[in-house]
Structures are given as C-alpha cells and as structure tokens.
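For this depiction, one protein chain was excluded, whereas all remaining protein chains were kept in their positions.
Read from first to last, the chains carry the letters A, B and C; within each, the first residue is number 1.
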Amino acid sequence: LQVFPTAEHSRFSHSLGTYEIARYIIETVDTVKNALSEEEQVTLLCAALLHDVGHGPFSHAFELIHPIHHEEYTCKIILEDSEVNQVLKQISPDFPSKVASVINKTHPNGILSQLISSQIDADRIDYLLRDAFFTGTPYGYIDVKRLIRIMSVKDNQIVFKESGIANLENFVMGRYHMYRTVYYHPASTCYEVIVTNLINRFFELLATGYKFKGDYCLLLPFGSRKSISAAEYTDLDEYSIYYYARLMSREDDPILKDLSIRFLNRKLLKTVLVKNALEANYYKDLVIKEGYNPSYYFYSVKPNQIIYKNYGMNDKANINILMRDGSIKELSEVSAIMAALINADLSSRDDTIVIYI
Amino acid sequence: LQVFPTAEHSRFSHSLGTYEIARYIIETVDTVKNALSEEEQVTLLCAALLHDVGHGPFSHAFELIHPIHHEEYTCKIILEDSEVNQVLKQISPDFPSKVASVINKTHPNGILSQLISSQIDADRIDYLLRDAFFTGTPYGYIDVKRLIRIMSVKDNQIVFKESGIANLENFVMGRYHMYRTVYYHPASTCYEVIVTNLINRFFELLATGYKFKGDYCLLLPFGSRKSISAAEYTDLDEYSIYYYARLMSREDDPILKDLSIRFLNRKLLKTVLVKNALEANYYKDLVIKEGYNPSYYFYSVKPNQIIYKNYGMNDKANINILMRDGSIKELSEVSAIMAALINADLSSRDDTIVIYI
Amino acid sequence: LQVFPTAEHSRFSHSLGTYEIARYIIETVDTVKNALSEEEQVTLLCAALLHDVGHGPFSHAFELIHPIHHEEYTCKIILEDSEVNQVLKQISPDFPSKVASVINKTHPNGILSQLISSQIDADRIDYLLRDAFFTGTPYGYIDVKRLIRIMSVKDNQIVFKESGIANLENFVMGRYHMYRTVYYHPASTCYEVIVTNLINRFFELLATGYKFKGDYCLLLPFGSRKSISAAEYTDLDEYSIYYYARLMSREDDPILKDLSIRFLNRKLLKTVLVKNALEANYYKDLVIKEGYNPSYYFYSVKPNQIIYKNYGMNDKANINILMRDGSIKELSEVSAIMAALINADLSSRDDTIVIYI
Partner (left out) sequence: LQVFPTAEHSRFSHSLGTYEIARYIIETVDTVKNALSEEEQVTLLCAALLHDVGHGPFSHAFELIHPIHHEEYTCKIILEDSEVNQVLKQISPDFPSKVASVINKTHPNGILSQLISSQIDADRIDYLLRDAFFTGTPYGYIDVKRLIRIMSVKDNQIVFKESGIANLENFVMGRYHMYRTVYYHPASTCYEVIVTNLINRFFELLATGYKFKGDYCLLLPFGSRKSISAAEYTDLDEYSIYYYARLMSREDDPILKDLSIRFLNRKLLKTVLVKNALEANYYKDLVIKEGYNPSYYFYSVKPNQIIYKNYGMNDKANINILMRDGSIKELSEVSAIMAALINADLSSRDDTIVIYI
C-alpha cells in the first residue's frame, strides 16, 4: 500500500468486486447455476459481499496482535446483533447462519465454499485483477471472462475444462508474481512490521499501566485481550489507527513516538536481502549494538513459496480439471508447469528479507 | 469518491503524478527546458509536488467551512516552520519563498505558474488521467505524450503547436465530460453536502457551548476560526474526520448523530434533478413540512458550466496556439469547437441538482 | 492504412464486430428485443454481418472509379446466385430479400435499419472502436457498454435515455476527432489519391487500346463499365489490386509505372495544407510547369465537416433522446455541445489538403 501509492483499493471495492465475479459466474456458467438452488445463489452472493467484513485494520498485521482469525470475526459480525445481521434476517431467520456456514466452510453444498475460498475463487480472482490494475504491474492480466467460461460443475464440485489449462497456469503464475513483486516487496513488509510493532508497543505500555496523554477509547478494549464484541471490532477501522498514531506521536515514550512518526510519514526502516538466518543474525546483533530493542527494530522473514498445492485426492481446495474423456484430474497431474512447480524445492533458492534500524 | 468506490486516489499519488508530468515536460520539451534556469527547474518540480499540500480534509467541502483558500495554506506550510519548509531550506534560505511564489503566481518567470496552474497544466493533466483511470470512465483517455510533445515556448509563454489542436480539444472535452458525469454526479454532490453540514453542525453546537462526550482535540482549534498554524492544519487529515464522525455518532444531538451515521455508512439523502429554482423550492418546502431543518437537509446547486474560457488577450491562463506562420492565437480563435462552446449559452440547458431528506 | 501501419483491420473482422455489437444490443436491451420478432432478430444479425460485403477493393477509392454505390452491390451479392445467397435461402426463400431490405432501408420495421445505418449504429460503433484500438489514438475510447445500456425503443424507433447524453456527445466527438486526425490525415488522403489515379490511368489506357504486357483478367470486366456480376465483383479483392500493381510496375507507360511503384513502395506525393482554393491553384500551376499531368499529380480536398446533423423532425437517422418526462427530442435540442456544433460554421475554419508532385 505504501510502496505502490495507487494501490489503495479498499475492502469495500474488493467486496463489490468479489460479489460481481460471483454474480457473473452464476449468470454465465449454466452448470453452476443449476447446481445451486435459488436460495443458495443468494447465499453465495451475500457471502461474497461479506467474506472480508471481519478483517481488522491493517488486516494481517492486526491478526498478529489480536489472536483471532478474521474469518471468525466475519462469522461473528454476520451472526451477532449487527446491522449486517438485521438485514440478512429479513430474508429468513436462519439466513445469517447459512451465509456464515459458507464462510466457515460448513455449508452442505460444497460448491458455495469452493466459489469463495479455494485456490481459485471469486475472492482471489478479484484481488489479483484489482492489485494488478492498481499497482500497474502486468502480472495479473488474466483473461477473467475465459477463466470463468471454462468453469463447470461435475460430481458436485467446481471443475475447469481441459481446454483452459493455459488460463489456469496463467492465473497461478500471476498470483506467484504478484506475491514476489508486490506483496513481499521489502518496503511493504517493512511497513507492516512498523504498524505491528507500533500497536504491540501500545499494548505493552498499557499492560504496565503507562499514563497516555491521548484518549484511545476504541483501541482500549483490545488491550484486555478478552472477548471483543462485533461492534467493538468494526468500530476500530484503519482511520482510527491513523488517528491514534497521530496522538501516539505526541506521547513521551520514545519507541511509541518514533514508530508512530515513521508510520505517519512513511519513514521506513532499512531493508536488506540476505541468504540465510546466519546472515540475518548479523543485522540483529548490529541493532542491539546500536542500543535499539530488537523486538521493535529487527525483523526477518523468508517469503512463503507455495505457489500451488495439491491437497490430495478429492480435496475441495484443489484446482480440478475436467478431461475431454469425462474424467477429473488435479491440475498438477495434467499441467507440466504446475507439476514442475509442485515438485521443485523453491524455498531453497530465495532470499530472506531483513528489516533493521 | 463514495459513488465510484475505486476512485480513491489520494492527494499523495496525485502529487507524485503532477511531479512526474512536470518532470516529463522538462525532459522532453527542449524549449521549456531552455526557458528555465536549473534552479527554476527544481523550483517547478517542488511546486508540482507540493501544490496541493494545503488542501484540507474533504478538500472543497472544508473550504466552505473554514474560510481560507487552500492555496494560501499551501504557501503557509511551505513558508512556516514545517518539516516541508526545513527540507526546502536545505537548498537555499530563500528557496521556500521561490516555491511559494509559483503557487501564488508571483514568480518572475511566468512559465512556472503556467505549468502548474493554468487551463492546461501538469496538475489538471494528472487528475484528468487519474480520475479517468480510477473511475473507469473513458472520457479522460487523452494522449498525454502527444499533448506534451506539441508544447513549446514562444514569447516567454507556454504555447501549443497548431498541429495538435485536436489533442487540446480532446483534453478540454475530457474535462467537461468528467465534470458532468463524475464530479457533478448527484451522489458525489450529496456526499459532499453531508460532510459539510456535519462539520457545520459540530461548530454550531460548539459555539453554543454544547457538552460533547468525545475528545475532538484536533478539530477544536478550527472552531474559534482565528488563525490556524500550518501544523494544526496538516494534523487534521481525513482520517481524523472519519474518526471524529464515529465519535459524533455516539453524541446525543440528533442532527449530529444522524449526519455522522449517514457519513459513515454512505446513507445518502434523496437527490432529484429539476429544471429551475421554483421546482427546487418545492423540495425545500417539503423538507420543512416534514419537520427537518433545511439548513442541514436541503441543498440545491446548478452545475458550473464553464468548459473553457478565453481570458482576453495575452492572459497566462489561456491556451495559446503557435500557428504554422509563427503567430500566436488563443485556442477558441482557431478551434471551431472551442469557439462554439465559448459562445453557446450552456447554462440555460442544464439541470439543477436538489438534495433533500 | 498506410500511415498507421497497425490499422490493418480487415472488412472481415469489422463484419464480425458489427455482428457482435448487434447481437449484444439484442441480448441486453429488452425493449429492442421485444420490438423485433425472432425472424427480424436473425435478419438484423445477418444484415450486420453482410452490410459491407459489397465494398470493392480500397473501398471509397474504388467507388470513384466504378460508379456504383457499394450498398447496391451488397444487395446484389445477397440477392444474386452467390454462395451468400444460397446460405441465406436455407432459412427461407424470401430471407435474402429481407436481409437486403435492411441494407437498402426498405424493411417494414425501421428499427432494423436504424441499428445498421443511422448516425449511431452497430456499424459506426464497431469501426470507431476498431480504428481507435488499431491506430492507438485515444479519441475513440467510448464506453460502448454504457452506450448500449442507454438505448431503448419508444414509438417504434431507437432512442437514447436522457441520462446518457454525455456518452452520445462523447461518441460523436470521437468520430469527429477520428475524421480529423486519421481519416483525413494528409498521408491517408494521398495514398487514396494514388490508388484512384493508378486505376483510372489503367482504364484510360485500356480505352485507347493500349497493349499491356501483363494479364489483368479480373480487372478487365470493370473497364467496359457495363453491368458487373456479383461474382466478378467479389473476385476482384485488394490482393488482386496489389498483384496487378506489381504487374503495372513492369509496363512501359511512365505514369502507370510511376504510380504503381509509388503505390507498392509507399512513396507518397507531397502534401501541404493551404487556406483556400487560390492557394491550392498555386500548386496546380507548379505541377503543370514541371511537366506533370495534373489529372494524376494534383489533388485538393477540403475535409468534410459535418459532425452531426439534425435531419429534421422524426428522421430515422437522427439521434433521438428519450427525456425523463417521456417525450422524445433530437440530440441537438438537448445537448448544448451538439447544438453549438450544428450551428457553428465549421467549414470556414479548416484547411484544404493539397497533394502534388
């Protein structure tokens, strides 16, 4: 976000986009339409629209702090007495629980979950397209209409026609390249580290009874780390975090002050690529020697290398191919490229990103 | 912004874009490069980067509330003891004042102001392109490289070569269409009305000594309406307004509460297009009859129709054409389309947008 | 074509494109679908596919030589004993004549002709989009989906909803800019002049009994200028003209030889823009003085300036607007820009293109 200044698509537009792709799938793929009852179609569309509603501010950064998976909160918001819940109830009293069952993958018709969360679904299609568009990188230029045209349903699961294997390869490779060049861009990683450590520092100070000057009313409930209501959860959005960062920049604690100013003014830490943990430790020692607390001023990560995974026979998260002879095979069984990628030990080749003072 | 959910380009990326276009002009148009000293080139680039730094949150909405033009604040931030000022001073002690003189159009070399604020400049080119891209409308697809290639300098002013008149027409028409379809979209107007009235309501309550529950520390200085420092001004960003809107939704005043909830949840007022002020009044009466305060729940506006203006001989804001015979003419003198548009009484044909409860 | 080397879309892809747009209109605009019987829908699609089948090689250039309008030949090919005719007859014996009646605008349901040949139709939409794409100019970037979404049928004619006036303005302006910058590009004009004069020269020599070395079997029937069969007409395609030009470059006649070499090797004549006929004559005299035949080495043209025309009340070729109150108005009555353009005397302002040795 901070490295690619135009990559500012919000969760709101991503939700609309996921909804629109789900709608387009139902509209154009007859086998999908026929495999879903009318109620299931509406359930799918609502799940598409709401699938990310439980994302906290600075998504994954926040999950590190508050140990609750965002899908749990999505369900909580759908099921608890929220405005979302009230709207869904107007359809039928048990409609919220049906939508939630798509999110947590317990809906009896597995096709719904496959269309929202598998290795190729409305969610992933939308964000690949969206990120490619907004960052201006060419990796995500997939032919989405054709990708959907090759979709079908067979044996009550989503499959893709053999004729479209190239499109699937292109989709998986597009995600791979986006991960390498955008999501794991050292500066993106660094920004995430700063916001994570800033909030961590705040809670540490809070736990020790530190006297803050500012009023952090929406953030305080998270400090106690007990149960958070859906309302408390949605109230704390990214705007609030930005606002609180401004207040934090006026507090006296030097770490809180420094990290919040870095956060507000995009003053990143240094980043370097190293080959292994040993080399990474050199920088950790450096941070300590310079008198900084490595909990806040050092971080190393090895980019996650799983491009595509064969989860084993009949797993719903696999990308399955409908062969011309009517049989179903998993993608890596029929795509030479995917097979090569699954077998190759990619992780040994890549660099470790080190963030340090 | 709220109608076109992807149109979320920030001032930050627009500033980078304006800088980049100014840089590209210097790089590719030799006559411009030669008409600027090296220091003037740097001055231009800094002015491009900083030209919008004085925009308050929700830009034009905020100007209605706090009676200071954003260009004044841009200069104030550049000249006062801000971080921006300190960086600029490193070039030379009077460099900040040189950059500011481009913004307020007093720089001795008029070309600098022409490239940042005239009827066709780096600022307007960037935001037309940017808005077209992010809203997905095709109106702004101008050939920006060619638009810049036809630029030149003659008699110490920016001119455009006769061969590129079609490009200029296309640029002006692109802006016209963006105004009609995006900027004056009834829902955009409505959103602006809500935020304006929300902040107005806050200050009215403040003036009457209303006891707020929340802490609005960054907004309070604006309530006194006396001089605001550059630091106070930049601290109050859009994140703060969003945060305060959430606090306002918990206050007791029903108007403040209602408008803030509308603001946070995009619950717009009704909009209708009418032909004249008489018809608009019908809706105002309706609002009053229903028991609402028209100061907060009624608004009417007739879209501003000036597409392109000939400011008279030798005005720097004109688009001037370098004819094949070496003479200079104003665009509407040589473009049949621009001439027709200037002469036509456009305003009589358009609708009035009415916003009401 | 020769100036914009990528602008090589053939009539074949344009025909598919026109068909696709007609199909999309039927699919998405319910009022159009309902206004056409099933047979009329198929008739429309066939007419869209075949509307240009009677275009001779180098389209308009060839019409100057062989005095038959291409629409006549389109009908002839559809109605005579061609392969096209045989395929159409399989639907019903009178189906070819129904398709032809759309082309020559005598079909009882006027909507069919409006969708294929009016001031905004599937034909014009496709070629604006296609030319914009292949020439890389931005002028034709219209939002075609929205253009079609605002279409409707009222009083048995095609109308456009008031809310889409900006799209219509954009479409008309797009065509205007394409005309100015691409179709009337001096080099395009020059190339058309060369091919026209080359073929003219061939027929003049043929009329005087000149002995050619090459075998021009497919071109000879056109020399007699009597009736040409549909088969003879379609046999003479652009490939044949290119081939014959190569043969002509080996003939002894110096004019035929020179023009054919220019044609094959893109060696254009000189072009200049002048203000009026008097200035044009200066170049004609120059050509004569240099010993060249002005019939072959001089040409002047004033670009045709009609952007949009109001053909008067209820004319099918008008662009008609369905107002919010249900009434129908012609576009220039409600669009300030179109009104201005219709009234402005554009022709007085433009240049004359002169082609000379």
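Assume a contact is a pair of C-beta atoms (placed from the backbone, for glycine too) under 8 Å apart; a residue touches a chain by one contact, two chains touch by 3 or more.
None of these values were measured; they are calculated from a predicted model.
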Contact set (omitted chain vs shown chains) is A, C
Cross-chain touch to the chain not pictured, restricted to A:177, A:257, A:284 or A:316, is A:177
Which one, A:87, A:231, A:277 or A:340, makes contact with the chain that was left out? A:340
Write down which of C:69, C:89 or C:246 is the residue touching the left-out chain. C:246
Where chain C meets the left-out chain, the residues are 5-6, 8-10, 12-13, 16, 83, 214-215, 217-218, 235, 237-240, 242-243, 246, 265
Contact set of chain A toward the excluded chain (per top definition): 137-139, 141-143, 166, 169-170, 173, 176-177, 180-181, 273, 305, 324, 334-337, 339-341, 343-346, 349-350
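By our rule, only the chains that are shown with their structure count from here on.
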Could you draw the chains as nodes, link the ones that touch, and say if you get a line, ring, star, complete or other? line
Kindly work out which chain lies most centrally, taking the average of its C-alpha atoms as its position. B
Top chain pair, ranked by how many C-beta pairs fall in contact: B-C
